[in-house]
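Sharing a structure with you now.
A single protein chain has been removed from this complex, and every other one stays in its place.
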Amino acid sequence: MKSLLIDADKCTDCLQCEMACSFENEGVFNPARSRIKVFEFEHGRRAVPYTCTQCDEAWCLHACPVEAITINAATGAKEVNAEVCVGCKVCTIACPFGTVNYNEDTGKVVKCDLCGGDPQCAAVCPTGAITYVDANWTGYQRMRDSAVRADGGAS
Amino acid sequence: MTRHLILGSGPAGIIAAETLRRTDPQCEVTVIGDEPQPPYSRMAIPYLLAGNIGEDGTRLRHSPGHYDDLGIAVKQGRATAVDSAARTVTVDTDGAASTVAYDKLLIATGARPTAPAIPGMDLDGVANCWTMADARRIIRRAAPGSDVVLMGAGFIGCIILEALAARKVNLTVVEMAPRMLARMMDDTGAAMMRRWCEAKGVTVHTGTAVAGIAKDGERLTVTMDGGATITAGLVVCATGVRANVDFLDGSGITVDDGIVVDQNLQTNIKGVYAAGDVAQGPDFSTGRTAVHAIQPTASEHGRIAARNMAGRATGYGGSLSMNVLNTLGLVSSSFGLWDGTDGGERATLVGEDDHRYLRLEFKDDRLVGALALGLTLHIGVIRGLIQTKVRLGKFKKELMRDPHRIMHAYLAQTQGVIA
Partner (left out) sequence: MSWQGKVLRVNLSAGTAEPEPLNLDWAGEFLGERGLATKYLWENMDPKADPMGPDNVLIFATGPLTGTMASTSGRYAVVTKGPLTGAIACSNSGGKFGAELKFAGYDLLIVEGRAASPVYLHIQDGDVRILPAEELWGQTVWYTEDWIKQRHQDPLTKVAGIGIAGERGVYYACVVNDLHRAAGRSGVGAVMGSKNLKAVAVRGSVGVTVKQPKKFLEVVRDTHKMLAESNGRKGLTKYGTNAMMDNMQNFGGLPTRNFREVQFEGYDKIDAKAMMKPNARGHTNLLTNKACFGCTIACGRIAHIDQEHFTIVNRKEYWHASGGLEYETAYAFGPVVGVSDIDALTFAGFLMNEHGMDPISFGVTLAAAMELFEDGVLTTEDTDGIPLTFGNAEALTVMAEKTGRQEGFGRILGLGSKRMCEKFGRPELFMGVKGQEFAGYDSRALQGMGLGYATSNRGACHLKHDMFTEDMEDQSGNGKAEPCKKSQDRVAFVDSTGLCLFTDGTWATEDYGRQLEAACGGDWPLERLLAIGERTWNLERSFNLKAGLTKADDTLPPRLLNDPAPSGTAKGKVCELDKMLPEYYAARGWNADGVPTPETLARLGLG
């Protein structure tokens, strides 16, 4: 299975990823609706793209009261089914990474779904800061480690 | 083959059953719940009231045959007694009592609403908002333009408020505590919330109790402390809940506010566990035990209790009290020790005309609690920061200066962003 690999050192903060993401998912260039966000530090010294790691713990999925979040068997992505989502936002506080967001316009939550296996953020990234690679390569372990700890010791 | 018995078919019970099945494909799993419809989430009821979904939309699981496919027996019945020595539960099904034996028992019977001891609570037209049956009753009465009184403006009350407002009723809220959301908002946040509600046309009384309700023809007269009255066609009561533990009398299971469980979610009786709203489990923030009657806790309890029942010893670091709430478009949230802790520090930012408020509570260089109004982006990271006990280092100072840089603090301290 593949996942997104983010190398913040290569990010120039151009936000092409945010435009591609909103365009793919909402049909509009609109970073405010992007599921990947680039965070800027110290007058632009660093820029860090950030989105869901599709963590194994799947906090969002487990917290959902109506089974609106399910796993895509092909990609491993935790996907929101907007038809089922009631907009209760419990997943937005349950996800310790802060990568599920509430969209006030639709009254539903949104999160990265890997664009069904062809993530557009990676496709447009001009510097290779975002790539879609074999999961073993991602080095996302650090993020996942902190996910495990969010369980308060469960393993 | 171990016989697992689960009482209660809410989120805690169902997630436990599924986890048991995943963890131990051989075992026997039976869930007994006392509501007639397929397992559902009561927290989806407000969206049913608002008309966003139908009853089916509240279901915990959607695929037909889900429980059969997993080999989980879901039965209707009410547990009336537990004999923990004999390892049996007495179950009442349509008036017929039977005895069910178990090897491991999970009590996930949730809570039920409590009513204040005032006259008129039993009148037709006075409803709780807790079960599907309640929801149907409210839907029948709360027509657009009708007068509705909501008793209680706590967390659940405010969620119901949102749903009733969506039904375009003429709404009056009466809360006994001096402010709305007394247990998830401080004075500043609650005052902002109140002004917001009032600006949207909801009448709000705080520091006011309902003294009694009387029938007045087809209508109800609600009398408040001090004598003022309101007439309404419907009174919805959301004044608090209590754990469903009555049937445990004589079972030897220790009960305080809820069923007291240890960090494996086991009660004082070996082989008997409790999860969800009925359980008083480890509290992440205080290190003591507490009832956290929220969905994420029910889900975590269900999973962890099941793993322990299946013999995979799994410790639980405790639940974090947290809530998120949409009140007529104003989203609020609270996390952990939002009211601070001894020797801690606080950073606040109030944006009255932007309807925004953020309060962070620190202990040393760690975040221990937070309140937010008007914040919807990346709020989960507040949980992440609190529950992974991230050391904020130099970002503590940065957050004291500008609390809104939580995402930056999180990234810097967990993703190795050297900035």
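The chains carry the letters A and B, assigned in the order they are written, with residues numbered from 1 in each.
To be clear about the criterion, contacts are C-beta pairs under 8 Å (C-beta built on N, C-alpha and C of every residue); 3 or more make two chains touch, one makes a residue touch a chain.
As the structure is a computational prediction, the values presented were derived from the model and not from experiment.
*Asks:* Write down which of B:328, B:349 or B:400 is the residue touching the left-out chain.
*Replies:* Candidates B:328, B:349 or B:400; residue touching the omitted chain: B:349.
*Asks:* For subunit A, which residues lie in contact with the unshown chain of the complex?
*Replies:* Interface with the chain not displayed, on the subunit A side: 12-16, 19-20, 22-23, 26-33, 42-47, 105, 124, 126-127.
*Asks:* Spell out, residue by residue, where the missing chain touches subunit B.
*Replies:* 349, 351, 353-354, 356-358, 374-375, 377, 402, 404-405, 407-408
Following the convention adopted for this analysis, only the chains that are shown with their structure count from here on.
*Asks:* Could you grab the centroid distance between subunit A and subunit B? Build each centroid from C-alpha atoms only and quote it in angstrom.
*Replies:* One centre to the other, that is 27 Å.
*Asks:* Mind pulling up the subunit A residues that touch subunit B in the complex?
*Replies:* 8, 37, 39, 41-42, 45-46, 48, 50, 59, 62-63, 65-67, 84, 86-102, 104, 107, 142-143, 146, 149-155
*Asks:* Considering only the defined contacts, which subunit B positions touch subunit A in the complex?
*Replies:* 11, 15, 41, 43-44, 47, 52-53, 57-62, 284, 294-296, 299-300, 303-304, 314-320, 322-324, 326, 329, 331, 333, 335, 376-384, 387-390, 407-408, 410-412, 414-419
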